[in-house]
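With one protein chain held back, the other chains of the complex are shown just where they sit.
Lettered A, B and C in written order, each chain numbered from 1.
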């Protein structure tokens, strides 16, 4: 299993829509990243049904474009936080798929040695500060790493992923207020899939667009289609570039679709599946189409990206299966620091 | 001590500024109410310094106009909530000054039998559901009484008083969101005095106006000078009228001044007193001027309103002083219902 | 006899209360869709979405709405989906709900029920598996109910809804789908009365929630060795039925307290402190606490299984308090 190299930091594009800023290399990289996430998530769903992956598992199928277009523009020295639907963010940010899968399967070789699980992935080496199972719970933490970056000086940025359901938590507003007050180098990235568990956004608020919710705070914000990877790439690139220069915060709202139930095992009987529309909005399909139209993608390359991704996940699964469970003394050892050193 | 009769409900004025909707009778009533609050607060300050009033005491001198203009348009069947700076709201809503003073002095005859104190006044008989010492803590409760009113049908409204400091709590945003989602018959009344404890609003947020903070939620809102009692009267009257008809929620922001330190005993050394400006903005002085100009007030009436108010508070103080302290068994008796009946 | 489950019994009790009293309303995330565990399934269809109200993810405010509605005469039942998120509602619970009657000198009542569920065993991870009931027992003004069976869940829910003060109703996710036979409509169970599940003369085991069945399993195993354990479920932590426990200990002279929470500052500490005081002369051995170790709940399956107190741990504790050969300290 090779670790995926991080994308070198790219300059922000001038245009903030379409794929203006997306080179052929970028396009291929993003397509590959999305396939890796798709392959991971599909496998995780299978493994969950087979009881090889544990606990409450939330997949990001249909939303791969956001994870890819955001994280592939970040560095390991940046900080990324996410919520309960975090596999894709971790993977795109550089977490190795083998250790990620091992974590989901509760193994000692997992990113968190099997103590975190699906909702609590952390990979500090790649700047993935982590997921949380408390909706809105990590929003304030992102201000903390951004504050640290601001105090330290330099160009590190923090990205905070969250869903539209988190926007109705008090923590969201407190965080937006304080981040704007302190002008933190932080990009809030909302994946607005229009659902929180079993209820549509209209059951949660009268304000459809998250970028409208934060309007009074005067921060720069944008709403793009999360299915349009190029649009996410461009909009995020511009914000990130400004944040590297010490500006901030920013809010990027990406409109996405949740193609699976809320969690694996959810019968998803509370809504009508709109498979045709979802298919049309599939970020992988859309970027594939674009790549072929623009000439940087051939059907063969597309197939090999998918095949590579699936092979990687096969290998990751085998790695995890071969890995031991953590030793019984581990919980007691990791509750507090043992040596007194931070 | 006579209880103050509640104002009969008045129709909303057409104009939402000036004193268009304020009759001579209303003007006199409001002036009298403000004097009663002023006299109460000044006396409480003295008694606090003399250690006859206890605890953390926050006075509303300079902000009497809001309490008067809002509560004098409400009924005992309405519900009013407030925060830590609540004496004026309770008094204007109809709490008898003697029992109010007795509460501040920890007596058994107090509104809450001496178990509440300055920050936890309640007078259910007059619809004053109460104060709280937790900033933002009562905001959600106001949604609860408004929901009850909505479910019950009828015309009851809820008013929720809070300061500009509370606007940065998560509870505020959760409450605004849910109140708009459920269209609750509720008027949020923010007394924006530009300070929270020892720091100006600019240390708390980049959004100066509270009515701007809530703009995305699409509720009707207004910002008026809290020193202009007529403006508060008119603006609140219109909202209340609509809320009685089942509309809501609304937000009324009243710009006020805090003429005292944050609490009694606070040296208030962190800001420059602007006595001249405060004097100019004094709601009592301004309504007095207006009343004399408009011909519904004579200097004699003005003096007698003040004298009456001071005499009432003298009597209230004596009542409280004469009252016994609560019996030792009271706390245990009132922690839970004793008879099992709600 | 009909078959039910713990979660079904809760739901049926809610339905009966809503049927009987218009003032009963239900609030919480996705409650009108039944919630993730079907605890409120069918209520919206039957009583309408005015009375069964989905809420945004705003635990603190939703709890406060219940406080206000209760003060205005309604009988709200508010759900916090996982007890782990009661952290977000504690200000409303501890500072507003619990203190309103007191601080108002008796003017206000807050007849609300906060339903929530806790416990581990489903690989939910450290933030979805906690047992935090002992926090709630530290707040004067709150009652805390924690049933271990379907029939008690039903009967206690009826009493909780009727109670004039705020009641936190702590369910256990691992019990939700266990089947149980019931005979007709479950009778109301008074708050503050323990239930003795098994009589015995050698040893008293006080256990809560999921630990009751593990204690009973341990009791069976001990019985095979000729040791008769009495198994008591307090059912409500506040108020606590101290008399039933001390009366038992005065006969058995030995006490084990079993809970799923971490032992340190768990409810077992309170019971141990009470009993060593009230029945000092009756105790032939120290009160033994069986609970979770002082770590967050691990998600990896073997670690989580090892984390949870089981019948084996109870048997071991029994052997220790009875100073039987082979007891492991």
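FYI, a residue touches a chain if its C-beta (ideal position, glycine included) is under 8 Å from a C-beta of that chain, and two chains touch if they have at least 3 such contacts.
Computed from a predicted structure; not experimentally measured.
Trainee: Please pick, from A:44, A:122 or A:203, the residue that touches the omitted chain in the full complex.
Mentor: The missing chain is touched by A:122.
Trainee: Among B:145, B:169 or B:317, which one touches the chain that has been omitted from the display?
Mentor: Residue touching the chain left out of view: B:169.
Trainee: Which residue among B:44, B:86, B:147 or B:196 touches the omitted chain?
Mentor: B:196
Trainee: Of the listed residues B:22, B:44, B:92 or B:119, which contacts the missing chain in the full complex?
Mentor: B:119
Trainee: For chain C, enumerate the residues touching the unshown chain of the complex.
Mentor: 60, 84-85, 87-88, 90-91, 94-95, 98-99, 102-103, 125-127, 132, 134-135, 137-138, 140-141, 238, 261-262, 264-270, 272-273, 276-278, 280, 285-289, 294-296, 298
Trainee: Can you list, in ascending order, the chain B residues touching the missing chain?
Mentor: Contacting residues on chain B, toward the hidden partner: 54-56, 106-107, 114-120, 132-137, 165-166, 168-170, 196-199, 203-205, 270, 325-326, 328, 330-332, 334-335.
Trainee: Name, in rising order, the residues on chain A that touch the hidden chain in the full complex.
Mentor: Chain A touches the chain not shown through residues 79, 81, 110-116, 120, 122-124, 129-130, 132, 134, 137-149, 151, 170-171, 174-175, 177-178, 181-182, 331, 333-337, 340-342.
By our rule, only the chains that are shown with their structure count from here on.
Trainee: Looking at C-alpha means, what's the farthest chain from chain C?
Mentor: Looking at centroid distances, B is the chain farthest away.
Trainee: Approximately how many whole Å separate the CA-defined centres of chain A and chain C?
Mentor: Roughly 37 Å, centre to centre.
Trainee: Measuring centre to centre with CA averages, how many angstrom lie between chain B and chain C?
Mentor: Computed from C-alpha means, the inter-chain centre distance equals 41 Å.
Trainee: How many angstrom between the C-alpha centroids of chain B and chain A?
Mentor: Chain centres of chain A and chain B, defined by C-alpha means, are spaced 47 Å apart.
Trainee: Name the residues of chain B that each touch 2 or more other chains.
Mentor: If we look for residues of chain B contacting two or more partner chains, we find 170-171, 174, 177, 181.
Trainee: If you look at chain C, which of its residues touch at least two other chains?
Mentor: 56, 58, 60-61
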